[in-house]
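With one protein chain removed, the remaining protein chains of the complex are shown where they sit.
Letters are used for the chains, namely A, B and C, taken in the order the chains are written, and counting of residues starts over at 1 for each.
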Amino acid sequence: MVNLGFSIGDLLFKNPVLTASGTFGYGTEFEDFMDVSKLGGIILKGTTLEPREGNSYPRMAETPSGMLNSVGLQNRGIDYFEKNIYPHVSGYNTNVIVNINGNYVDDYVALAERIEKLDKIPAIELNISCPNVKMGGMAFGTNLDSAREVIKAVRAVYSKKLIVKLSPNVTNIVDFARIAEEEGADSVSLINTLLGMSVDIKNMKPSLSTITGGLSGPAIKPVALRMVWQVAKSVKIPVIGIGGIMNTSDAIEFLIAGATAVQIGTASFIDPQASVKIVEGIREYLADKKFSDIKEIIGLINRD
Amino acid sequence: MVNLGFSIGDLLFKNPVLTASGTFGYGTEFEDFMDVSKLGGIILKGTTLEPREGNSYPRMAETPSGMLNSVGLQNRGIDYFEKNIYPHVSGYNTNVIVNINGNYVDDYVALAERIEKLDKIPAIELNISCPNVKMGGMAFGTNLDSAREVIKAVRAVYSKKLIVKLSPNVTNIVDFARIAEEEGADSVSLINTLLGMSVDIKNMKPSLSTITGGLSGPAIKPVALRMVWQVAKSVKIPVIGIGGIMNTSDAIEFLIAGATAVQIGTASFIDPQASVKIVEGIREYLADKKFSDIKEIIGLINRD
Amino acid sequence: MTKRIEDLKIKGNKRLNKDIFILELSGNAKIPEMKPGQFAQVKIEGSPETFLRRPISIHDVDYENNTFKLLIQIAGKGTDTLSRLEKGDFLNLIYPLGNSFSLPEKGERSLLVGGGCGVAPLLFLAKNLKSNGYTPDVLLGYRNIERIIEYQEFSQTGKVFLTTEDGSKGEKGFVTDHSVLSSPSYDMIYCCGPDSMLKAVAGYCKKNRIRCEVSLENLMGCGIGACLCCIVETIRGNLCTCTDGPVFNINELKW
Partner (left out) sequence: MTKRIEDLKIKGNKRLNKDIFILELSGNAKIPEMKPGQFAQVKIEGSPETFLRRPISIHDVDYENNTFKLLIQIAGKGTDTLSRLEKGDFLNLIYPLGNSFSLPEKGERSLLVGGGCGVAPLLFLAKNLKSNGYTPDVLLGYRNIERIIEYQEFSQTGKVFLTTEDGSKGEKGFVTDHSVLSSPSYDMIYCCGPDSMLKAVAGYCKKNRIRCEVSLENLMGCGIGACLCCIVETIRGNLCTCTDGPVFNINELKW
């Protein structure tokens, strides 16, 4: 018997595999392929106060071992969410977490207040790292003062678990993680996408309508792992690793580097069952290596 | 007839394809496979004042569509270079450029002074972005003040063409490019490797002796392209694009995004002839699209 | 209709011309019910340049033999890899995905318009219409006589009109130039093909107040409504081509 569970404060997760925001819809899109309740948690797609149409088509380009997207937080807003999505997702027997976004600090605060009232949402992921919106998003996540301001403001109104999602597009991600910890975040998740670009040489134009977009997939895994390792050494709150995790072995790399849990993103597009397969894969790896608790391997490379 | 030439100040290059430092040795390693003189230029491996042994083995790990290295500037120092390498490489009928590195500003200055005296070296590439050395290297390239200091000091003693090689591991690479321009650099080249990491899950340890290393190859191309595009819009000096260029179409992407020239790095490991093939490929692409001068496509996506 | 992810066995790979081939797939389990216009997300093995799945329409279904077909044009690395598959190989599919073409009203006259590999979803549609008691006409456009594919197959479902750009067979010109469209006598037109063709046919239909459904080929990240990469602007806002489409009524589109 292997224990896969972990916790953020007093919030328990049955296993360390969550799905990454914007790559798993509201979970419903995956019900034909898997039992969503088998996951440690799901992070719902980026939600804003008002409905958003996102950026124009084309919003996606394939790159070597990765993809660029510039969806730009298309979503129907919190009202629609409460009325039409919440009733369904609150039926999942796992932690359902909302990823929140805004242009201004007030937007984040208002959203957090609304979600605080939803019984079955035990945590929010504060996204200060979306590279695909003109205002807010990454602007908060690449400036230490703005990051502090928005985290502080949300923390003041939100009493459940607060996860801050960090941007990799910075010189020193550890500074941002420390600020999150100082301001009372319960956990940090990283990384969001790397800002990238691609050119269509046939038509001699950018591949994306927005020119730049967010790079995800295996291509970014080495960068994500490095950042997770740096952050895990530097803060005491749990670190959730994200970036290019396609299979069990990728997930284990993050755990050994210091992540307490992982999120599966782009992998779900190629294999909708990737996340549940990884839950099982981690169990087997631990059994194989004769560990009885996942905690034994977390941050193993920092331990001697 | 298509004109492929470009120039940095009054220094002419016969075509826009150079080789990236640390991936093409001293050129000699490739003589069995190609005529080095067919290239626009070659950038020799990172050179320091004193000989260096570099980091311990293992120094390399393969990653999805890329590789990590932590060579750490192993080289035999400038004395050896002058005596044993320079006589040979000065025979190449192309621009031979030395990539210089140091722990302190004084090291860079001393090196630049030495190389200034070598007739057949028309330019140096000032590397303030090596992620694999404890002192100097990336430390200069991720702090605006240090970057300015070292560029200013080298410019003061070096009168030939000065190319500054920028680090991608920063929040805003444009700031660094602007400083280089302000301090009189003749060109900027970007990107050096992204700081990354990988874990060997069989042995539960980092894959590299140094834990972190520099990520290169196609995986980083979208990030490199984005940075080249940002920088090319912001400075007037020529921008040399580097990062994951494996073939002609990758090179064209950089030119269209604003690079005046490109450097071929990791690709030379997989195909030692990659660089010369790309020279021919660019010629064909331009002919195909009925351009007569490469300048016509440089920065095309910024032109309307 | 539940979606599934499944390894299917290649029963055959038939080359129609230089660029186009048909894969016949057979399920181990019973294949699901599929509808004309639906597609599959096909996994391409073994290349960093084909990281994402590729959307390919259901071309023809044979429930009795538990097989179905994909008609594919080589457009790049992914489809090239598919073209090399051999009998006995396996192909991983997520399917069936997307909505489907709607049936005409009873007694209405319909026309199917396809260009190049845009005929892919139309054969299944034609057969479906036929088995539902309609006799749709078909108008196919190709570059030249060598590019003509699936003529026989469509002939079995109804009358077939042809255009070629160089006039080497059928009428010369684009599909919208064909004489069968000169006096508008259809109530419903279904169209699939390159963007320029879709827009030309949509223009014709709007002018002549003919109902028209087009099948779009937007870039897709996931195919199941999770990534929001495949959107098309409609009067109801941005909709997903993979779940709200790929078939859209032209009146919905902001063209």
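Quick note on the criterion: a residue touches a chain if its C-beta (ideal position, glycine included) is under 8 Å from a C-beta of that chain, and two chains touch if they have at least 3 such contacts.
Given the structure is predicted, the values throughout are model-derived calculations rather than measurements.
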Sole contact to the chain not displayed, among B:66, B:122 or B:141: B:66
Residue among B:30, B:86 or B:285 touching the omitted chain: B:30
Among A:47, A:65 or A:193, residue touching the chain not depicted: A:65
For chain B, the residues touching the chain missing from this view: 22-25, 29-30, 32-33, 45, 53-54, 56-67, 69, 71, 74, 217-218, 268-273
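The rule we apply is simple: only the chains that are shown with their structure count from here on.
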Remotest chain, chain B as reference, centres from CA atoms: C
Of all residues in chain A, the ones touching two or more other chains: 63-66, 217-218
Contacts with 2+ other chains: residues of chain C: 48
